[in-house]
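With one protein chain removed, the remaining protein chains of the complex are shown where they sit.
So that you can tell them apart, the chains are marked A and B in the order they are listed, and the count of residues begins at 1 in each.
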Amino acid sequence: MKIKRRDFLKLSAATGAAATVFKKPVLNAFAETKKKSVLGEREGKWKPSTCQGCTTWCPVEIFVQDGRAVKVRGNRYSKQNDGKVCPRGHLSLQQVYDPDRLKVPMKRTNPQKGRGIDPQFVPISWDEALNTIADKMMELRHAGEPEKFALMRGRYTYLRDIIYDVMPKVFGSPNNISHSSTCAEAEKFGSFYTEGYWAYRDYDLDKTKYLLVWGCDPVSSNRMVPASIKKLGDVIDRATVAVVDPKMNNTSAKAHEWLPVLPGTDGALALGIAHVMLTEGIWYKDFVGDFKDGKNRFKAAQEVDETTFQEKESHGVVKWWNIAVKDMTPQKAAELSGVSFDQIVRVAKGMAKAAPNVCVWMGPGCAMHVRGGYSAMAVHALAGLTGGTDNEGGSLQTAKIPVNKLDKDLLKTFQDDLAKKHSKMKKIDQRGYLNLPAISKGKSGGGVATNNAANGILNKDPYEIKMLVGYMNNFAFSCNGTERWEKALSSVPFIVHLTTNASEFTQFADIVLPCVVNKYEKYGFVKTKANRYATCTLLQPVIEPVWDVITDETEFPFLLSEKLKERGFPNLYDALTTMYADPETGRKAKNAKEFTEYALKYYTAPLWDGKKDSHGDKINGWEDMKNRGMWNSEAYKYKSHWGGKYKTKTGKFEFYSETLKKALGGHAEKHNVDIDKVLEESNYTARGEMAFVPHYEPPHRNGDMKKYPFVFIDYKSRLNREGRSQNCPWYYEFKHVDPGDVSHQDSLKINPVDAQKLGIKDGDKVRISSIGGSGECVAHLWEGVRPGTVAKAYGQGHWAYGRTAAADYAKAKERGINNNTIIPWDIDRLSGSNARNGGQAVVKIEKV
Amino acid sequence: MNEIETKLQQSNGLRLLAACFYEPDPTLFEEEKMCRNISAICADICPQACAAASDMYLALQNSSLQDLQIAHAELFLGPFELKASPYGSTYLEKARRIMGDSTMQVVQLYRKAGLEVDIKEPPDHIVIELEFLSYLFALETEALQNSESTQVAKLRAEQKVFQERYLLPWMPEFIENMKKGTENNFYLALADCLEKFLCQLTVPDQSIPTYECNGTQKYAAATAY
Partner (left out) sequence: MKTQYAMVIDLKKCVGCGACALACKTENNTALRKNGQTYNWADFLHETTGKFPDTTYKTLPVLCNHCSNAPCVEACPVEPKAMYKTPDGITMHNDERCIGCRACQEACPYSMEEVRRDGEYGEYSVISYNEEGEPTHPFYKDNRELIQGCTSSGIDTARAVGATPPHRTLYDHPDYEDVRRPNIVEKCIFCEHRVRKGKLPYCVEACPAGARIFGDINEPKSEVSKLLNKHKSKVLKPEEGTKPNVYYIREYGVKG
């Protein structure tokens, strides 16, 4: 570093005369900035990725300055969010720059496990971590018991195939347990056993004339959140909006109708609405059909002769009437559901008048009950009665996204005999057992029962789990009945956790591997839909990872496969490098980074390789795909499944579900019992023909209402990035954007009438207890909840995760109380879902 | 000395002191009469530093280029531990690290003044910071000459922020490190001269306590916003 300008050492002279032109001093270390007014945003670049804060899975762009992520917006090419994000999008910046992120691998040094027992983690090298994991895996193979390895998946991208399918299957384990049934499986049950669609539906808000939202809050959570936020104002202007939710939510606050249903009685309310439509003769006849002579025979409590009715796009409406609807008069529905008779009639007539442009938006609140399967069907049946299913202004299925699939045949060639045999063994979540049909997509044991894995592990049934790898999951927080998970995890001898933060699940782990924050640092892709457009959107590392972390779904299996190869088991390495060779060059990956990109290219190639018409955006090659970050389909075609093309047994929209009848029959046959027995074992009350139609099941409440007099309502905060945003200070600062919530506290909403009876004042600390657990929160007196019910948003109550999330991480002291501790362990056995809604939890409230 | 001349001399002095922290070039220093100029400036505006300035002059006469180079490297360059790290952030950010937060902030101040760093050193290097302050004083001289009172006020505010938050807080420790870190008379005298010269500067607006020679890093917290 030298003085480069001699004149730098020259003195400036005082001139003494103001008129003299001032000579600026000579600069050496500086140069003058090029002349432009110093104003405005500094240079940066918007880079595309995907937000996975909720299940909308928004294509986003992130503004990067000096290698740092500083702002978030929607992807400019998105036909779903028009370049906007919901509050979660912004909140996530505090996740990637979370001061409590793991920055190195660590291992447990305290062999004792349990909540509140310090794991005494110490940092270790990547090599030590991976060697230890590989050794443990080889032990299982040497002992001939690879099935005792389990992989548990939380939030994922579609690159999951690698860690979730290929890895366990080639290794020899059947146990890949997803978190899916924590979210939505009972909801999907509702649409599958009516219209043959096992997925979230899409909603045509632009064309709807009547929007019936049931058990969710579209402008806050569930589906297509930014699109819903954008459109709701116009929908309210143009159409009628009715919201069924036991507590006031954001959509109901703005809507024409709020139907505050008693938790768990959704089936009765839905049937009551159906009863009005049928008896009034105002169902949508172009879809459902009509009496042959045009005379309406649907009269309360009276059976109807099936042969007098000619159906069109549907199947079994008269049977349904006879079995389940005829006695559910609006009076009776009002009595059971707590929604007024007048309102039931008004909503039914309003919907009928708007038919077929009726959008029935069925959410988890009406489905994720202990007996929620039929309730979900009942609500979705209203889409059938109004002709709003798969129709303009209604609920829709999806356009195709032509990405490549996992090559299952090729996968099999890498399985040795041990793997082939053991990967077909029963799974640890006991799906398909007599009392757990989990009949996803019509198949006994076809779906996951995430919450029941805790039972399988604890009871060592079907066998012991000796090694568990979890990624981006936190079942000890996110599954109702947390105490059961704490016990189950404590009993597993060796746990590996791939995570960004030391979460509750991590506290039971033996090896912890720091991972990428998906929106900012990870490669992946997801498929999603909204506004009639299906979308494939990439997750991409828009910044260099802040710490020395790996990508869970791709780098971990790759690095592990190298270690297993060193130990004489090359199958996984061979499988990965062969199955995911670069689709353009055929090159095999030489390292984990290359592997990740090749895998992503393999799956998404049909969208950008130009070989076939993708029926969507035209993308010119891989670089273009990465620059845009996403692909849109053509608009979904209305009525794609009308004309007998529903994927049900009959091809029709089934009010009498032949599809369910077959599925239940198959399960019963497998266990050599009748269907009634299956329902009894599954904690359902239906017997006989009732089992095949949408009907009302009395809500199952866990606990004696004499001791626990309040029904507990759980729902999602609009600031929840699942359970992961609670270490973000902004979460608490803006918690009051959830109706009835107060910033910086875990608010239990209680009606002032009840509060007065209990001598509780606003802001009092209260203890809430159920048969599942107990904890402290703060009472907020609020008219948005019905007397006899109390409501609290899911999210707070972490005892780990970070300095902001937990009251005291070192002492495992929670901040607020986790709803999943209050909601006792239970599931919906037909779908395999966690049961957290429908008022299964009853509680008592005491002033502290 | 009137106000304008004082400002100008302060500007000159800071620029020459900055020059002393570059790689030593005794020929250039001699040709440009650097030490003599420093002495003259000190005589005008900072009599306390006169002795140190003479010492610098003598030391420069009596040191070989190699001695100077070795001493300079040991103090400021490495490759081993720097005896007196010339980077502000080393002192201002608690864990000794270059390109810390305070660095980002000084860059912003430079940018505001219409400057960008034009040498390959982090922006909180001593030569850059001293030159920046010199530059601000030069601009003030100009503004005073033109009787632009708003501009003068603005520049004084900038000087105040820069001195109080970024430059002065780390000077005592840096100067101390220099004194402990070398036996070379030129750099010992330079440390002394710099210390006295800075003492002589006034921070505009007396409502906030100014720099104290033996003060601790009382402004360190303020750099952290």
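We take it that a residue touches a chain if its C-beta (ideal position, glycine included) is under 8 Å from a C-beta of that chain, and two chains touch if they have at least 3 such contacts.
Keep in mind the model is a prediction, meaning the values are calculated, not measured.
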| query | Of the residues A:Ser173, A:Thr194 or A:Ser220, which one touches the chain left out of the display? | reply | A:Ser220
| request: Just name the one of A:Met1, A:Val26, A:Val70 or A:Ala199 that touches the chain not displayed here. | output: A:Val70
| message | Touch as defined at the start, partner being the missing chain; which of A:Asn250, A:Ser314 or A:Asn632 qualifies? | response | A:Asn250
| field | Sole contact to the chain not displayed, among A:Pro260, A:Gly442, A:Pro557 or A:Gly772 | value | A:Pro260
| field | Absent-chain interface as seen on subunit A, which is shown | value | 38-42, 44, 63, 65-74, 81, 84-87, 89-91, 93-94, 96-104, 106, 121-123, 219-220, 226, 229-230, 232-234, 236-237, 241, 248, 250-251, 253-256, 258, 260, 501-502, 512, 546-547, 718-719, 729-730, 733-734, 736-737, 739-744, 751, 780, 782-787, 802-803, 809-810
| Touch residues of subunit B, complete complex, unshown partner | 93-95, 97, 99-101, 103-104, 108, 111-112, 150, 154, 157-158, 161, 165, 221-222, 224-225
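Going forward, only the chains that are shown with their structure count from here on.
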| query | So, what's the distance in Å between the C-alpha centres of subunit B and subunit A? | reply | 58
| For the complex, which residues does subunit A have touching subunit B? | 1-4, 6, 8-15, 18, 20, 22, 24-25, 27-33, 38
| task | Using the touch definition up top, name the residues of subunit B that touch subunit A in the complex. | result | 4-5, 8, 11-12, 15-16, 18-19, 22-23, 25, 28-29, 32, 34, 37, 110-112, 114-121, 125, 127-128, 131-132, 134-135, 138, 141-142, 145-147
